[in-house]
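To start, the structure under review is shown below, and the notes come after it.
With one protein chain withheld, the remaining protein chains of the complex are depicted in position.
== chain A ==
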Amino acid sequence: LRSDQKSVGGGLSRFSIAASIASKTKTKKKHFVAQKVKLFRASDPLLSVLMWGVNHSINELSHVQIPIMLMPDDFKAYSKIKVDNHLFNKENMPSHFKFKEYCPLVFRNLRERFGIDDQDFLNSLTRSAPLNSEAQGRSGARFHTSYDKRYVIKTISSEDVAEMHNILKKYHQFIVECHGNTLLPQFLGMYRLTVDGDETYMIVTRNVFSHRLSVYKKYDLKGSTVAREASDKEKAKELPTYKDNDFINDGQKIYIDGENKKMFLEKLRKDVEFLAQLKLMDYSLLVGIHDVERAEQEEVESEDNEAEEEGESDGGGIGTPPDSPSNTLDSTKPLSPGEFDPAIDVYAIKSNDSAPRKEVYFMAVIDILQHYDAKKKAAHAAKTVKHGAGAEISTVNPEQYSKRFYDFITTILS
């Protein structure tokens, strides 16, 4: 390793870009401070390209004036960049790749409306490589989370990208009207990466779960009862995704007080109304449960056992890469067990006082890109290639789906 590469294994920089620029401008002649770099090092070239691409895109946007309002063209726009290096920068990046960002100004505006600063977004996705996530979406979609677990990166299909374009204007309008207060996915960026001639589409959303508090039980609820049970294979995972029937059979309850429940259901009502209008369906309510005492116990155990040097592996405790400067969104004072910053963990709801266990619930709507018309077409095809075992051949329409969904959620909250 070269002496001036300070960090290994995570591609960390000790300072934000700003600090590295500032420290370099302070250097005097013939006295150069060792470089602090973002190497975009990752286990997979695709992740390096993602890091490079987000870094590039946010930097490009910093040179584009923020418009007073979005124009129709912004919803059709894209930026594309193709890199071809020869004998240069080969260590962490592929020599040839492409990066496309869809509707950059729209997503910048959405990030702003969701209270996410572009620099923080950039840092989360570039300081250290995103991590593989065990979570599986519909049709085996691949998931990553940013290293700080604030954001989820989902690999999607080109049809999903097309659907996003179809709904983007209305989605944006909805976000404007509800002031960012919604249980719908917070779409923050949409990209196409080309490495070795292969195209991968990715979409970034805010993590439904907490970046700090661990989730020990997870449910994916639709309000349907057909084949809504976790398979044995799923149950074997570290954090299985349980479903409707499991929820009912487990006698699971969500203990939240009246006020929270009212706010939650109000949001949900508006959200599913919006989805029905757009003829979207087959979405789920993702529910994650954090058990406060259990988490305290786990932390005590991990402090006893492991050396705390490597904070990079997730699986429960607070994980920040060693030597990382605090993200501006990290609160300066440590939070006590079961406490959270609602500005970051926006979906978190505390259990009420009369709950048997002290818990924190994370609940939001996911997987909203399935359009009814596209479904009907696919269902008519002899062989539905994209839809695997997990798909439901539902006989309902979007209106009915939304009603059934809403009723089910209302029931489980009582």
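Worth pointing out:
What we mean here is this: contacts are C-beta pairs under 8 Å (C-beta built on N, C-alpha and C of every residue); 3 or more make two chains touch, one makes a residue touch a chain; residues count from 1.
The definition used in the following text is that contacts and distances are computed from a predicted model.
The listed choices are "Septin", "1-phosphatidylinositol-5-phosphate 4-kinase", "Sorting nexin-2" or "Proteasome subunit beta"; the UniProt protein name belonging to the chain that is not shown reads "1-phosphatidylinositol-5-phosphate 4-kinase". Contact between chain A and the absent chain runs through residues 2-5, 16-22, 24-30, 32, 35, 37-40, 55, 59-60, 62-66, 73-74, 76-89, 104-105, 112, 115-120, 123, 328-329, 343.
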